[in-house]
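Dropping a structure here in structure tokens format, bear with me for questions.
The other protein chains are all here in position, but one chain of the complex has been omitted.
Now for chain A:
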Amino acid sequence: LSRRGGTGALAQWVLLELQGEVEPRQSGDLARSLLGDLHYTCEGVPVLIVGHHILYGKVVQLEKPFAVLVKQGGAPQPSPVGPHGHYTVTALIKTKLLFKTRPKPIITHVPKKV
């Protein structure tokens, strides 16, 4: 059962779409790690800096928006007589930042001669 939770307008989230995988720098969890910095140019182009790489993306209005559902309650094994789970619509996503170009390494010091 999906149901709108709470009062007021639904939260609007943004989707960040990256090609490939994101891995933490050292061994460890992604949770609580810093992904990187997000900037926008004057023209509104999103720029993502991850580690020493830079990615250029674009803002895309989703043709089919997403709803974020959070499951609550319900038994671990679904059964016709047991409690039924609820899904609460927590947020809507209408925009995504799509990064599909190859990350470029940021080189700040280029030696003049080897």
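One rule holds in what follows: a residue touches a chain if its C-beta (ideal position, glycine included) is under 8 Å from a C-beta of that chain, and two chains touch if they have at least 3 such contacts; residues count from 1.
Assume contacts and distances are computed from a predicted model.
The subunit not displayed here is recorded in UniProt as "Sister chromatid cohesion protein DCC1", chosen from "Transmembrane p24 trafficking protein 3", "F-BOX/TPR REPEAT PROTEIN POF3", "Tax1-binding protein 3" or "Sister chromatid cohesion protein DCC1". Interface with the hidden chain, as seen from chain A, comprises residues 1-3, 11, 13-22, 30, 35, 38, 40, 44, 46, 59, 64, 66, 68, 80, 87, 91, 93, 95-97, 100.
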